[in-house]
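Let me give you the structure first, and then I'll get to my questions.
Every protein chain of the complex appears in place save one, which is left out.
Now for chain A:
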Amino acid sequence: MKKKLIAALVGNPNVGKTAIMNMLAGTKAKVGNWPGVTVERKEGKYSFRGFEITLIDLPGIYSLTSYTIEERVTRNFLLNEQYDAVVNVIDATLLGRNLYLTLELLEMGVKPILALNKIDDIKKFSINFDKLSAIFNLPVISVSAYRNTGFSELSEKIIEVGLNGINGEVFRPTYSDLLEAAISEISMIINEDEQFKKNIRWFAIKLLEGDPEITEMAKQSKVSETLSKALSRIKTEFYERKGEELSSAIPKERFLMASRIARIVIETDYSFEEKEDFRDKVDRIITTPVTGIPIFFAIMAAVFKLTFTFSSPFVKLIGHIFGETLPTMVQSLPLPETLESLINNGVLAGVGSVLSFLPILFVLYILLSILEDTGYMARAAALWDNFMRHFGLSGSSVIPLILGFGCNVPAIYATRAMRSPVHKLITMMIIPWMSCSARLAVYSVFIAAFFQNNRTLIVLSLYTIGIVMGLIFAKIVSLFLVDEGEGEFFIELPSYKFPSLKVVFNQTIIEVKDFLSKAGTIILLASLIIWALASFPAGVRYAGEHSIAGMAGKWLLPLFKPLGINDWKPVVALLFGAVAKEIVVGTMGTLYGNAEMLPTILKTTFTPASAFAYIVFVLLYIPCIATISAIYQESGSKKWVTFIAVVELAVAWITAFAFYHGIKLFAG
């Protein structure tokens, strides 16, 4: 049996932790959420020299305070979980800033392996590894996901540290006299309480910094009274003597210490550059609305165009195989009718609809990771932030929302890149109203029947209704959800760079596999349920009047009468449309018995007003099963999924009702 080791990857955002994990664990990595929060959890296993190494990619953070959820997740993992080694991934081009986190790790008692990434990107200076290693007394190695170097050294170090630990005294950050006196005083006080004993100095520093979580913890302590008196006295004295607050003096000293160490180990010029460069101009153009918005739309248009151009032959192929080739083969087999129907209408339809998402997801993910890797995404978020704030969202919501027009499923997954859990949740709620391409299939049938002369106007109005409803809804929800300190926009704009195709490809494979294993099973299950509803009781015509689905359609019909719908068949189509919206058309084709003549048949059942109300309902009612399962997976909460489904159904009904009667009123 292999010996097992667990190594945690810690580092600032954008340092390349995920790229390193993807290179090591390859496409075997898994993505999920940390328990209870919507922060992404990436984990990967690989074998090296007879060891099975599990890598845990902790959320990217600048500091180990408990300000953001990412910081809390990372900190709690390092404090409370079992692991054998910690790899502190460092962006070598930003050594000074990255060492800040290293110092915090050391304060906390964690002895990390320092993995310097992006060494190739350094142009004007070089880093003396021996000096860096000597200062900290920690192993230092260089890795490059881009060039695929340093990975066996890193694995060897993980094994070595995992087995023997890091021996000897490591660097311990010491602060100015005044701060050190304060730290000792607080240490003396909390020394009386068992819960602080394992890491007294760290707790003392966090208390002086005013860390909310640790301060809360101290309130329950038996020394809380002495402690709070001492803290407030020390803080006042410090302010009187230094003219600055203690809580920011500690991070400031830590930052300066990190810069000093960086200056010692960096071997050539490290002066602060003040000159304007090309990057400034590009950044300004991209993030200023007048120039940035056209560029943004051009890029998104290109993303869509490429996604659908590259994926559509594969989508068609999958549709053909699962919709025609295989069903025909099954029909030719001597099978009982029910079994044949189960295979064709249940299993194959389900698997087919799962697989038909794959080409789209695959191409879209590749393009998105390229955009992310080049550094554009952060700038697009900066561009849109002001506008989105008005609706309780943030700049980072824009990309997922735009993606929703292509397909809601990848759009939901794209919210993974969002930092604020509240903004992420609200964005997920309104993505279903971004009219996806599957809904276009439904619109086109009704347009062919009723609105031939106003095609563009109708399609445009549907897109607009979705966007407007989404923004209004976001605004309302945001009034009830409190954003934890993430209200202000703050994002790093990483350097522009050329993406590594291998990293992009691996990342895409991981995400697609993730979709298959999680969303796929739910879609298949839903297809089987729908099949059962349409096939039973035994002997009825598939999805016909006497099937459970047909009876449900009739039973629900009174609910749709106020929307101008007088036939149970379109209602059944809506039930089936919950699996995937494009099924709405197919179901009506089956029920009315003639798919080609559908537009003509619809004219006998619908009026223009009720037709418009119906497509508005299709736009706004519960998203497809794949989207629902993606929302469940990303939010990790049944409560929110139910909320979204119920609210969206209600909004769909009310809006469709308003349009039906509105149109009747004005158009007679």
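In the analysis below, a contact is a pair of C-beta atoms (placed from the backbone, for glycine too) under 8 Å apart; a residue touches a chain by one contact, two chains touch by 3 or more; residues count from 1.
The rule we apply is simple: contacts and distances are computed from a predicted model.
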item: Among "ABC transporter permease", "Fe-S-cluster-containing hydrogenase components 2", "Spore maturation protein" or "Ferrous iron transport protein A", UniProt-listed name of the chain not shown; value: "Ferrous iron transport protein A"
item: Which of A:81, A:244, A:267 or A:337 contacts the chain that the document leaves out; value: A:244
item: Residue in contact with the excluded chain [from A:129, A:175 or A:489]; value: A:489
item: Residue among A:148, A:386, A:464 or A:600 that touches the chain left out of view; value: A:386
item: Residue of A:32, A:109 or A:210 touching the missing chain in the full complex; value: A:210
item: Where the missing chain touches chain A, by residue; value: 62-63, 65, 67, 93-94, 96-97, 100-101, 209-210, 212, 244-245, 247-248, 251-252, 254-255, 259, 272-274, 276, 280, 283-284, 287-289, 378-379, 381-383, 385-386, 395, 485, 488-495
